[in-house]
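A protein chain is absent from this complex, but the other protein chains hold their places.
Should a chain be cited, it is by its letter among A, B and C, assigned in written order, with residues numbered from 1 in that chain.
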Amino acid sequence: MNFRSDNNAGVAPEILQALVSEAGRQDDSYGRDRQTASLNQAWSEVFEIQVQVIPVVSGTAANSLALSLLSPPHGRVFCHADAHVLVDEANAPGFFQPGLALSPLPGKDGKIEPDALRRALDSAPWGSINCSQPAALSLTQATEWGAVYDLDHLETLARTARDRDLFVHMDGARLANAIVRLNCTPAEATWRRGIDVLSLGATKNGCLLAEAVIVFGDRPVSHLWYKAKQAGHVASKLRFLSAQLLAYAKDGLWLELASRANRAAAMLASELSRIEEVALACEPQANMVFARLGPELSDRLRRRGVAFHAWDAVGTARFVTSFETDAATVGDLAATIRSCVAEPGS
Amino acid sequence: MNFRSDNNAGVAPEILQALVSEAGRQDDSYGRDRQTASLNQAWSEVFEIQVQVIPVVSGTAANSLALSLLSPPHGRVFCHADAHVLVDEANAPGFFQPGLALSPLPGKDGKIEPDALRRALDSAPWGSINCSQPAALSLTQATEWGAVYDLDHLETLARTARDRDLFVHMDGARLANAIVRLNCTPAEATWRRGIDVLSLGATKNGCLLAEAVIVFGDRPVSHLWYKAKQAGHVASKLRFLSAQLLAYAKDGLWLELASRANRAAAMLASELSRIEEVALACEPQANMVFARLGPELSDRLRRRGVAFHAWDAVGTARFVTSFETDAATVGDLAATIRSCVAEPGS
Amino acid sequence: MNFRSDNNAGVAPEILQALVSEAGRQDDSYGRDRQTASLNQAWSEVFEIQVQVIPVVSGTAANSLALSLLSPPHGRVFCHADAHVLVDEANAPGFFQPGLALSPLPGKDGKIEPDALRRALDSAPWGSINCSQPAALSLTQATEWGAVYDLDHLETLARTARDRDLFVHMDGARLANAIVRLNCTPAEATWRRGIDVLSLGATKNGCLLAEAVIVFGDRPVSHLWYKAKQAGHVASKLRFLSAQLLAYAKDGLWLELASRANRAAAMLASELSRIEEVALACEPQANMVFARLGPELSDRLRRRGVAFHAWDAVGTARFVTSFETDAATVGDLAATIRSCVAEPGS
Partner (left out) sequence: MNFRSDNNAGVAPEILQALVSEAGRQDDSYGRDRQTASLNQAWSEVFEIQVQVIPVVSGTAANSLALSLLSPPHGRVFCHADAHVLVDEANAPGFFQPGLALSPLPGKDGKIEPDALRRALDSAPWGSINCSQPAALSLTQATEWGAVYDLDHLETLARTARDRDLFVHMDGARLANAIVRLNCTPAEATWRRGIDVLSLGATKNGCLLAEAVIVFGDRPVSHLWYKAKQAGHVASKLRFLSAQLLAYAKDGLWLELASRANRAAAMLASELSRIEEVALACEPQANMVFARLGPELSDRLRRRGVAFHAWDAVGTARFVTSFETDAATVGDLAATIRSCVAEPGS
């Protein structure tokens, strides 16, 4: 049983079919193809506003490109202390934009506290030649803790940032899961609440390999395309990334896939809540369940062949569900945990 | 009819099948999967030496990563004046390794003349603090003109470079086509003749999206992996790149695909040589045919719906064949050209 | 009265004289001159070991060059949360070595706690492709709080770092003041306790414009010189930086100048300790005195024309003395503070 990450999952049939179809065609390279030409329109319809889409192969590339657009080399980007962009991307943003600085902000469950942002901005060394200058806010939706910002929280953060001329970036590696949870439109979840640029996740949610930078509005993005080129992300057969992103948008597939993952996580949380020895570390709002198993129970579970991520040193386990996690597998995991709990102690 | 580039082609069935199979599996992310774990071994067998493989999505990424390994920031990399790395990658090498300089060398058909390399090295400002220092030689096999270095030429260049402590990089975007032409082993075509690091092309030759940096021997490559990570190339589902590269290696598929492309090019060259009004710009040795059509004939051909690359301002046309270019299509192209030639002049 | 910073001071007569003498000579450029040729020898004698000296014009350049030598692009450098390199250099280290990450460690008075370093290293994501890898420790001597690491503290930190293969960098913007306080040899204060590379401050301590990177031992430094060149620091008349650094080393001038600054600070601390309303924030061990004046007293003092640095939001004032701060000026400052204290309240 693999609950390590949604990026351990396979590929959704609709996505695979799009790739197989495209594989049988010939078309121009480096983004001058039919699929890439349709991307902006397809996602503009989803977001109910003109958007510009740059397809890439990793969330790290998407985040770094986005931040390089929003911050100059001497800029400072604020993000949560647990943000993927800060702790899991080997400082790629500082490679894409040499000199860029990242600053952690606190907050429960991976959500940035508006007050913490305000304090950071109030005490920032504005205008000092010796100090990086506040340039952007980056927030993750859903968060690295599987929590979902509600729309007011989002808007408060974005307004606080914009009031000080900061741009707002959303790391939407799991945006689809958040939208499903919020039960709102993609527009409401993003630009209507003040997001300027989005890293749209797709790989974790059923694609084979595809992420995208989505720029809301008509801000010039040619610099972004050239940065993507210089970082080696304008692949010759870019159309195979675009084909995935088109299928992903079509008929709401991306939200349908996410809703399956969310349902599996809710089911798992429900199961676990009935096991007295296991406490949930936070309310699962998307497709991740954090359970305080403790080191010993964690070990037992791992010995039974269950793959999951050890979130911290005290035995918090992260279980991630995906579009292909079915009820039976969730049931198996719960049963295995119950069995481990019942196992005679060491 | 599309003869614009081999990167306009579709995907070989064996590669597609490998992706479909892998899509039905789950596995760990960021290269900790079974497929990626097998890469080094699979290609070590192909090359008859220990190699280390870093899979990426573009030739630009492969070349830039390779050069960042072989040259310090103050290094100078010598390459042909028509080298892809110099003219078609928007100076990505200078982005991956800020400060790196590229220097063009002359030579017919995209092949660097050994004497030109020697002169450049003899007159280099060795040791001057004011000048970039010679660090590496980068050569393209097959060249951008569809020519193939013979093995002695290759060895002479490599020895000339290594005698002055330069590393040798091969841009092997079309290495398979060159090996087929040379009818030698992959080992003979590369490290046995002095190549240190190879950019192995696969996308143009039947893969969906996959290239690789191949480092010969046991030079430490962890820096290269981290550079790949910082440039956003360590995708979470990296296994889908690896799966392609494994299928590509298996049972000599890569060479079989290239031999089809080469045969189609030879056939096209043979057809064109029988058309009096069309001269070949150089002998086609791999999968590209350069024909001097002149501007008018070029225009007519384009109006007939033939896609090809206008190589220069005087009407030289580049026709590229791929693994899926069949005899019928080559025949159609030749017939269309003949028909255009016969068309009453403007 | 200017107690804002020692970099507000003038130039020591011996340094100025060296410049005037050199100004009357002609010599070769870009470091090929007599003065620069003597630098290594002069400072090797001071440090009782072979050293290599790269002269630059700012501490930011010295620190960034040093760190670019000690950390790869994917490296992480640990430093104090108040370190100049982290908070006052606009992330220059991330510009000199794109991708490099800085991590703050806690500790009183600007001194890194060995336990904090150990915990950071124990919990570092060693070997994870997704995370910057620990590469170096950077500590400031004397610290940004005017405190001085004792030699055992220094050695413990350095050993902790080196045990995990980290290099150790010292930001010695005020190293001379620390050595005077410690009453030890320069060798004891640095490489004998595990320092690999030093940023040697000189501008704050009597030079016109001169700092240096000092590399202990015979580690190859040509990459460092070229990085300096690429960053525009190999000035054509580099000899005027070297001339300052030679005069600074000669006959212990650097320590003599620092001892004057330290004496002035001690005198000031002694004076302030007699004013009941003013508490010292920490023991002054070098040439800085931190006094808790509170906002109101700070304002009064500033209105009397005293220049000083407002260290925090609650009215801690930083008074810095330099080689040219004489007893009379210290007396004047103390008298002015007493007068402000006595002033009828608002």
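As a convention for this text, contacts are C-beta pairs under 8 Å (C-beta built on N, C-alpha and C of every residue); 3 or more make two chains touch, one makes a residue touch a chain.
These numbers were taken from a predicted model, which means no experiment stands behind them.
Student: Taking the entire complex into account, which one of A:73, A:93 or A:172 touches the absent chain?
Tutor: A:73
Student: Determine which one of C:191, C:240, C:254 or C:290 touches the chain that has been left out.
Tutor: Counting the whole complex, the residue in contact with the absent chain is C:240.
Student: Among C:111, C:204 or C:318, which one touches the chain that has been omitted from the display?
Tutor: Final answer for the missing-chain contact: C:204.
Student: For the full complex, which residue in C:174, C:193 or C:229 touches the chain that was left out?
Tutor: Answering carefully, the residue with contact to the hidden chain is C:229.
Student: Of B:20, B:116 or B:131, which residue touches the hidden chain?
Tutor: B:131
Student: Name every residue on chain C in touch with the hidden partner chain.
Tutor: Residues 2, 4-5, 7-11, 16, 19-20, 22-29, 56-62, 64-65, 89-92, 95-96, 98, 203-204, 208-209, 226, 229-237, 240-241, 307, 324 of chain C touch the chain that is not shown.
Student: By the contact definition given up top, give the residues of chain B that touch the hidden chain.
Tutor: Residues in contact with the chain left out: 73-74, 87-92, 94-95, 98-101, 123, 129-132, 313.
Student: In the complete complex, which positions of chain A touch the hidden chain?
Tutor: So the residues of chain A touching the unseen chain are 30-31, 72-74, 98-99, 129-130, 133, 223, 225-227, 229-230, 234.
The rule we apply is simple: only the chains that are shown with their structure count from here on.
Student: Count the C-beta pairs in contact for every pair of chains, then give the pair with the highest total.
Tutor: Top-ranked chain pair by contacting C-beta pairs: A-B.
Student: Could you state the distance in Å from the CA-based centre of chain B to that of chain C?
Tutor: 51
Student: Determine the centre-to-centre distance between chain A and chain C, using the mean Cα coordinates as centres, and give it in whole Å.
Tutor: Once rounded, the distance between the two centres reads 42 Å.
Student: Where in chain B do residues touch two or more of the other chains?
Tutor: Only 98, 226, 229-230, 234 qualify.
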